[in-house]
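Certain chains of the assembly are absent from this excerpt, and the rest are unmoved.
Labels run A and B following the written order; every chain starts at residue 1.
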Amino acid sequence: MITKQSLEINSHIQIAEDTFEVVLQSSLSKELKPGQFVHIQLPGHMLRRPVSIANVNPEAETFTMIFKIFGEGTRNLSKYQAGEFLDVILPCGTHYPIEDLSLEHALLVGGGIGVPPLYYLGTKLKEKGVKVTSVLGFQSASHVFYEEKFQQLGETFIATNDGTYGQKGFVTDIISKLDKPIDYYFSCGPTPMLQAVTSQLADQKGYISLEERMGCGVGTCYACVVPLKADPSKNKKICKDGPVFPANEVNLA
Amino acid sequence: MSLAVTLPGLALKNPVMPASGCFGFGKEYSQFFDLNELGAIIVKAATGEARYGNPTPRVAETSSGMLNAIGLQNPGVDNIIADELPFLSRFDTPVIANIAGSTVEEYVKVAETLNKSNDLSAIELNISCPNVKEGGVQFGTDPELAKEVTYKVKQASNYPVYVKLSPNVTNITTMAKAVVDAGADGLSMINTLTGMQINLKKRAPIIANKTGGLSGPAIKPVAIRMIYEVRQALSDIPIIGMGGIMTAEDVLEFLLAGANAVAVGTANFQNPHACPEIIAELPGILSKYGFESVEEAIGKGHVHG
């Protein structure tokens, strides 16, 4: 059940340019599913900040999140240290419904801060024996993180916008050269990337995870909606009905 | 220490209720606490038909506040009666419907339709929603239109009608008097101040609707001033006060200004336990400042001269 907890920071380290990995202690850790997010209160900020769950350690009762400094809130978050506490609402939102899918080979497509939730998803897929191929996009070499960890899950390709690492260009450039038969793709990243990926993979089944500015984060305020493809006069709440949606359900335009 | 307050149609066990639009229809926050703890619940605005609302982004953060331009998204009054209100009827907490519309006819239709529900105690007539293109805000800024819609809704409704005032006016007392003349049972104030924030990277307003309603502690001084002014002019009208309440001290400040009860909006987003925590702290705060009940504090911040 969704709860507000004060969580101790077990570790807080920088893993790439402007990018931090935070491990939090929570009794709810084992209930957290890939694709879900937590909603974090930061002193001096009116609204909470949504951050995805990047991994879970059920034995230690910890979970990991990875964030990049974007504005004042994430800058504030970057200054925390191990031993300090964060006020967090969790778990928020829906998850990638992998338990219900018949899957042999999954393609993970992540861009920037969309990469973290896919890592947790990948570990769960691997546990299930699913073959995982990952295509990850970053701004430049200094922003790349978790490459080795993804490689432990399966074949991993990196693209950087400026070509300072991996392939120069976008994740779609890599995907177009992949000719592996996949059952489902799972994608998370900036909306332009999701638009490109969903149209590139239009005849594949897949799930995407969306971002939108949020108020409550729990489904009461209607801040975070996305129109439905079938009927754009209807919409769903990203914080509650999402952030994970079947790729063909929502209208990204 | 008595927290109870009695207002037209509302026997409140305490004066604290979530504000319209900041609590949905109660389901989500019922996961966090027992809704029986609340003085009342004001639900999200209802319109005649389902409304999609505005494009996103719909919210932005400001210094000690936020902007929103939800645009009255709601499933329409019929669905609200059928699907949303019954859930709330299981709690021993009065429910106030918030009604909105683009035309006087729509307001009246919503009010009439709500008569069918047995799950309500009062109506909050939202003549002040700044985030819908047609209608909404003019009703809240033109005393004659405000009078007309209040009068007609009052005629149509079986419930006491609290008229929710917009702060975006030159003279709040004129607006208050107009709706009270037209039969309002009470006032609800304040709605949001119209504001804007510009995204420097995108060189455009952050909110897709361009302007949004400013809420949160930033606007509390404006809310307190307006309630104080209206209470000076209209000594008996029940007022539900709101605008930036975060703590039990804030509640007391609103009571002193002249509010009979209060609503908590934006604070719920920051802390889903905001309402029950404020209610739990209220007795201690009242006695710290020398009051033995909520009723005793109402209007006590007024000085003469």
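Quick notes on this structure:
Rule of thumb we're sticking to: a contact is a pair of C-beta atoms (placed from the backbone, for glycine too) under 8 Å apart; a residue touches a chain by one contact, two chains touch by 3 or more.
Here the structure is a predicted model, which is why all the values come from computation and not from measurement.
Shown is a single representative of every chain type; counted across the entire structure file, the complex carries the copy numbers A x2, B x2.
Convention: only the chains that are shown with their structure count from here on.
The geometric centre of subunit A is 36 Å away from that of subunit B, both derived from CA atoms. For subunit B in complex with subunit A, the residues that touch the partner chain are 21-24, 27-29, 31-32, 44, 52-53, 56-62, 64-66, 68, 70, 73, 206, 216, 266, 268-273. Interface residues of subunit A facing subunit B in the complex, by the touch rule stated above, are 1-4, 41, 45-48, 73, 89, 212-227, 233-235, 240.
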